[in-house]
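One protein chain omitted, others in place.
Order of writing sets the labels: A, B, C, D, E and F. Residues in every chain begin at 1.
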Amino acid sequence: MNENEIGEFIAALLILSGSIFSVISVFGIIRLPDVYTRSHAATKSSTLSVLLTLIGVFLYFLFHDHFVSVRVLLGIVFVFLTAPVAGHLIIRAAYRSKVGLADISVEDELYEVIHGNQDTKIEEKAKNEAEHS
Amino acid sequence: MIQTMLAISVVLFAITIAIAVIRLIIGPSMPDRVIAMDVIGVNLLATIGVVSIIYGTKAYLEVILILGILSFISTIAFSKYIERGVIVERKRDR
Amino acid sequence: MPGQLLLNLFIAFLWMLLIDEDELRFSTFYAGFLVGIGILFFMHRFFGTRFYLRRVYAVVRLLFIFVWELIQSSAVVLKQILSPRLKIEPGIFKYETILRSDVEITMLSMLLTLTPGSVVMEVTPESDALYIHAMDVQESRDGLIKQLKNFEKAIMEVTR
Amino acid sequence: MTNALVLPVLIPLLTAIVLTFFRNSFVLQRILSFLATASSAGVGVYLLLRIQSEGILRLDFGGWQPPYGILFVGDSFALLLVTAAATVTSIILLYAFSTIGESFEKMYVYPFMLFLLAGVNGSFLTGDVFNLFVCFEVMLLASYALLILGGRKVQLVEAFTYITINVLASWFFLLAIAYLYGATGTLNMAQLAVRVTENGQGPVLTIISLIFLLVFSLKAGLLLYFWLPGSYSAPPAAIAALFGALLTKVGIYALIRMFTLVFHHSPEITQSIIGIMAALTLIGGSIGALSSRDIRQIISYNVVIAVGFILVGFAAGNEVALQGSIYYVLHDMVVKAMLFLAGGLMISLTGKAKIGEISGLLRNYPTLGWLFFIAMLSLTGIPPFSGFIGKVLLGEGLIEAETYVLLTLAFVSSLFVLYSLLRIFLNCFMGEAIISSEEQVVLKKRTLLPIVLLGVLTLAIGIGADVLAPFVNDAASTLIDPQTYIEAVLDKEALLKR
Amino acid sequence: MKINDVILRTVTKIIVFIILTFGVELFISGHNDPGGGFSGGLVLASALLLLYMTYDIETVHKGIPFDFKKIAGLGVFLAVASSAVPMLFSNQFLTQEKGDFALPVFGLTELSMVLVFEAGVALTVVGVVVTILLTISEDVS
Amino acid sequence: MIIPILILVPFLASLFVPFLYTYVRSKKIGWMVLPVPLILFVILSLQVPKLASGENLFHTIRWLNAADIHFTTHLDGLSMILGLLITGMGTLVVMYSIYYLSEREALGRFYMYLLLFMGSMLGVVFSDNVLVLYVFWELTSVSSFLLIAFWHQRKNSRAGAKKAMLITVTGGIGMLIGFLMMHQMTGTYSIQEMIGMAETLPTNDLFIPAMLLILLGAFTKSAQFPFHIWLPDAMEAPTPVSAYLHSATMVKAGIYLVARFIPVFGESELWFYSVTFIGLLTLLWGSFNAVRQNDLKALLAYSTISQLGLIMSLLGIGSAAMLDIPGVDKTIYTAAAFAGLFHLINHSTFKGALFMIIGIVDHELGTRDIRKLGGLAVFMPITFSIALAGSFSMAGLPPFNGFLSKELFLEASLAVRHLGLPGVHTWIPIVAWVASVFTFVYCMIIVFQTFFGRQQQQPAWVDRGAHDPRPGMLVAPSILGALIVGLFFFPNLLGKWILKPAMAAVYPSFGNPESLVVHIAAWHGLNPALWMTIGIIFVGTILYIFLRQWRRIYTVSPFSWKIDNIYTLLLIQLEGNSYHLTNKYMTGHLHRYFTYILLFFIAMMGTALTFVWRLTFNFSEDAVVTINEYILVMVMMAAAVAILFVNSRLIAILLNGVLGFTVAFLFVVLRAPDLALTQIVVETVTTVLFLLTFRFMPDWKKERPRRPVKVLNAFIAVATGLIVMITALIVQGNRLFDPISKYFEDAKTLTGGGNIVNAILGDFRAFDTMLEIVVLLIGGLGVYVLIKLKDKKGGDGNENQ
Partner (left out) sequence: METLITLLVGVLVMVAVYLLLSRNFVRIILGTAILSHAIHLLILTMGGLKKGGAPLLTEEGSTYSDALPQALILTAIVISFAVTAFLLVLAYRIYRETGADNLDDVRRESDD
């Protein structure tokens, strides 16, 4: 094994771990109880997995072809920059469109600020669940 | 060895996407689906990276970036739609 | 103005990188500069913020802090996902930050959102507080706030 | 190499593009658009004459030899249609100038009309089957835009129907092209002809040809004409006239071109199906024309009848019948435009569209009445107007082919044409005048002029049919013997190499 | 509570430049690599779309005060007119002339009419896509 | 060259008249028109000696070489008769009309139509080329239409015009097909050339159809049963028109055509049967129905029908001379044709006169209803005299010309017995006799119920004092009256100068025309024909006297039948049925239209595929598939199918977006990077458009189509998909040729571009690309227009439906 092959192996390893990460996080998307918790799995774990993979790809091309792929680098930067924003926006949208929190949630300091009176919360949650199921 | 690892990871990504599609179909809420779509986009992007290695070509590296850009744009579009109904305002009232 | 110049150089550089993937040539850089002028002309009325190329060190440090936090919390979330029974108590809480500028707020929010276990849901209209959804409020609030403080400090080193 | 061959497309195209920058200068728009269409017609005539002396012309775009690049092929058939289309469009434009209104002129109506003409001419000239699809789309998009112009509810609704059906048709077109490329590996129509001949048009190719048949039938309104009456009666008269004159003709052209050049080896299947479809079209159109009480609907169903009539000639499959069909296509372009304009004018003058609601217009607008009458006679095939010669040749051809059922249907259909239009004439023009001379809207001479021109044209074609004869005969003989076309497109070595 | 889009705006300011640059690059490199007028134009258009979504039509219009219909028209005009130019030199319509030109700074450079043609394509795409987006958005809001 | 000019002059005049009228604006216009027919008549008359000496005038102006259609004019004896009638009657009618029509009428239009008709009619009779003949034939229909509808404010005028036009044009179209068939058989459109080839024709399959179709044209034009129904309604035209077109000239065109084609078709027994039978039937039905009319003009219309039938039957019998029947003197049949031509002239004289008289009565008294008329003989002596001559001539009484031709007719009917054809020898004379009896009766009605007896009511005109019209109005009928009498006394002048050349034209193969001329004598012995006449007078008188008693049989079927009802019913039914039929399938529902189109596709392709089912699939060249590709394709299918079942528009749009992204990925897998790039962006922009446009819409209601509809939709969807798939597999298994695209792999050297796809788009097929951005531009502008140009009126204007 020369150093290129080692590099390629490392790259492949990164890619493989990235893909494993992604499968695990997508399980989270299935398992977790509400959209907010699911978004945790999505934005983070999947971001991480993609970052790992793309770094792997970048390294592979670097070692295998001695090729610095700016596009992949840009891709990494891009995912890095946009994933949290996307996660933030979609969560905000969910909350503002009154998608209910899971029952196991213990605290909501935002509710009154956005939707007003605490008392209506229960009703609306019920209503939302009825709509979405 | 490396090829096997790459092949496995591609399959794993495919499985990820398949599962995300399930979430996309069952929902239940719209944001759930958008999240799923985002996941699909990002994973497709990763897959294309790996596939490029397997095919031994740099032809698809543009696609990675473009997929990143546009999956972001569509997520924003859906979020704005869900949140405000309007995607592009004439004049924002603030 | 200096910010725009920087940005222009940045575009030119980007250009060179994109065009000549095997060898870098000055002529391409020059072409990229022209392209940059074009884009900036297209956007110049739009461009208001400054561009900072200082404090590279601070950036690198911030990056490292972030990566570390990312790995740490990713592990946490993965553990939670993979554990046979979900033991989480999610919730939303408000955090008043000392950061002020748009860039600072943005950076903080992004870092926070990227690290597992927390997502920024809202920024108050005054940009003085964040509403954060945490995967496990009771258990991790203290940890989170500690993390936040860390980030705030590192960000301020970059921006101020 | 004949760059002039691209001009019938290029002139309207460039003019249209330039005009999009001047949407508020109406005078400029009018002058330029008329010049564009008129000069296209002029180029058409010029090319037509050149073809007679030099044979089929061709232009390889970008200098790429067929079959690799796209090319325009100008034979008499194509150029006849190009000339007719451009001529009719320029006359319709004249009508639009005085009727269409500022709000439309500001909304690109002339560019759209020019785009339509460019698409139509492109469809006539192209020698590449995929390019044909693209030209169709240019024409269709322009027609979509023209159809919704004005934004009345009925227009919007009809446009939705029209567009979705055309989307489906375009889809089938692509499907056919895909299969054809899969089977033959080429898109050049001449090479397709060679390859299909070499293969002997086996079952695979015949199946593919059927999809083409479906596509062009949809465009031409052959049997699948459901979309036509509604959408043709929605837009303003000038636009309806443009549709009535040009759109179905493109489908007819494509059908004839493909099935004479490429898929002519199984006439017992394709030709028979076309014959049956044409027969049913004649029946359906006739019945429809009789059923309606709305002026534009009646005229629209007459479009359907004409489609059946023309393709009956094609189904007969001999040269004489084809000559008849070609004459009839040319005639129909002129007269349908005339009829739509006259009908539209009636509606805009009275504000009513049902024949029962209008009466005695002859008293108010005698010239219009007689022009309508002429159009009616011409369409019925009553000599000396233009419909006659086509009808005669078609009849000869059908008798020669011994297709008497088609013959009967075709000729009886002209009775239905007559009856349906006679109803309009009797109900709307004759009878007690309902508009008193005080409240009568003044009909400007320049509004009437285009209809007069079309009337003169139909008479000229009718009486001077012999002037057209060499072109029509050349067109028909090229269609009957595609070898001329193929040899004009593919050079010797290309033919050998294939 | 009013929506505060600070995060989106800040990030957009950065990535819009990445997208725009990438778009131009796609357009230029289409000659040898994936890309070309279409994809380039589309990417440029989507950058603008991002801007419109992040800000609002009036704000963006202040920064980019173009009539995109005219940009689209200009694009088509460029493409069609450049196709017609060879006819003036009695070449076939649409011949994509090319030649080596000595340019200052760049030195000997091969320039082709294809570039003008592709630029036309790109401009059309940008113009049309933005026109469509803006027209609807203005009507909706 | 005379003849073409002869035809042309009226046309030119008709173009000129409206302009002239804008300056003249009075009755003077009639005087200005009058010279036209008069001069033509004179010119034509001057040719008579030439023709009598056996000469024919031919002239050709070449027109459509390609279709072998030329203006070939041919003046022979037959066309001369018609020519003289057209110009002569034309002169008289114009003269009459000057007095008949009021100043207030649109005289310009009237004379324009009339001249148009005159020219067309001359064209019909002088054309040798059948297609040119057809041209003029249809023009006569058109001008007749215009003249009938001259008073178009009247509903009945319009209805009458429509009916006449529809029926005659129908016949014309049939005739045209017949001519085309003749062309197929003979290769010529020239009648004379056809006659030259007559012998070879009967064996041809097209012979009978062509003959029947040409007869259809003749019968409709000449108002033969059952097409006669248009003629009574045509009486809505001004009376000069009725006199001219609908009795003297246009309706004779069919007769002319039959006479013209006797040399071509005469050898066919079917010809003989059709012409004779239809003629007699028309004669009978017309005369029978004339009796029941109360409107004098309607009565004359039916009488015209009947007389036309008479002439037609004579020509039918005359054509028997062409039959190959040994041992019979053919002159007894040629005599029938001779009689026919003779009666053709006679009929024009007395019928023309009668129409003019009726016109005078109507003009003076304001009514034509015989129930309101009576005793006019006293008030209008001159009018009465002419009416008497006309009626008695028509009834076949001496000393009027009708008597002569009627005798010849009766003789001809008897001559048929020599033919030895089954069935004809008894009923033909009987029908002829019965019809003649009715003819006698209605002639008596005209004379006696109008001019004698008491009017049943007391109309106002009695007080006003009815009188003969101004002398001018009487000139034309008087001339005709003189002819009625004159021809009785000098018939053989006509025979020598006019009828002889005509007979030569009808029987060109008979050699010496002298032998074809019958010497006409008023007294020809007490032969069977005269006995028949005496019987007619006797029975006719009795029937007339007891008219009121037996007239009620007209209310009993089958005598009450009106062919007219069939026409009306047919039209109503046709309109009604087509309305319902059309509405049944042209529902305006898009999904219906899709259903039609797709079912058509399924039926056509399904059938075709069934026939070629043996075509093999060939999967051997399939590229390998990896697991992840399987998974992705499954994912795509799932996403697609899910779209069908989701209950929210937004989800569907989202799923479509995912589908688009995965398609882009497939493009990567399938080595199409440019496609992937474009697809991704386009998909996103499309998704954004979806979101932009559907913000307001209510979420979609679950569509619950009826079960059969649902099943049908599912069937269509599955079948379409299967057909697309199977066809694709077949094509893949049967690739016939290598694609041309190898060539493009030299793109680098050819175009300088390394991206083949872009080289194709930007260079090889740049034209596609150019047009495609045009499409894009139109789309963009279209969207702009769609949004910006709104109907200011709001909702539907009047202009739409």
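Throughout what follows, a contact is a pair of C-beta atoms (placed from the backbone, for glycine too) under 8 Å apart; a residue touches a chain by one contact, two chains touch by 3 or more.
The structure presented is a predicted model; accordingly, all values stated were derived computationally and were not measured.
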Identified contact with the non-displayed chain, of F:Leu212, F:Leu666 or F:Leu736: F:Leu666
Touch criterion as defined above, residue of F:Ile5, F:Ala521, F:Leu569 or F:Ala717 at the omitted chain: F:Ala717
Residues of chain E (touch criterion as defined above) contacting the omitted chain: 32-34, 38, 125, 128, 132, 135-136
Interface with the unshown chain - residue positions in chain F: 588-591, 594-595, 598, 619, 621-625, 629-630, 633, 636-637, 640-641, 643-644, 649, 652-653, 656, 659-660, 663, 666-667, 669-675, 678-679, 682, 685-686, 689-690, 693-694, 696-698, 700-701, 703, 713-714, 716-718, 720-722, 724-725, 728-729, 731-732, 739-741, 744-745, 747-748, 754-757, 760-761, 765, 768-769, 772-773, 775-776, 778-780, 782-783, 786-787, 796
Interface residues of chain D (partner: the chain not displayed): 130, 134, 137, 141, 144-145, 148, 151, 153-154, 156-157, 159-161, 163-164, 167-168, 170-171, 174-175, 177-179, 181-182, 187
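What we mean here is this: only the chains that are shown with their structure count from here on.
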Chain nearest the overall C-alpha centroid of the shown protein atoms: D
Chain pair with the higher count of C-beta pairs in contact (D-F, B-F): D-F
Inter-centroid spacing, chain E versus chain C (mean Cα positions, whole Å): 29
In chain A, residues with contacts to at least two other chains: 25, 27, 39, 47, 67, 69, 71, 74, 78, 81-85, 88-89, 91-92, 96, 113-114
Sites on chain E at which at least two other chains make contact: 1-3, 7-8, 11, 15, 18, 22, 26, 33-35, 39, 43, 46, 49, 69, 73, 76, 80, 94, 96, 133, 137-138, 140
Every chain pair in contact, whichever chains are involved: A-B, A-C, A-E, B-E, B-F, C-E, D-E, D-F, E-F
Complex contacts: residues of chain B adjacent to chain E: 59-60, 62-63, 65-66, 69-70, 72-73, 76-77, 80, 83-84, 86-92, 94
Footprint of chain F on chain E - complex, ascending: 26, 30-39, 42-43, 45-46, 49, 69, 72-73, 75-76, 79-80, 83, 94, 96, 98, 110, 112, 114, 117-118, 120-121, 124-125, 127-129, 131-133, 135-140
Residue ranges of chain E touching chain D (in the complex, touch as defined): 69-70, 73, 76-77, 80-81, 84, 87, 90-96
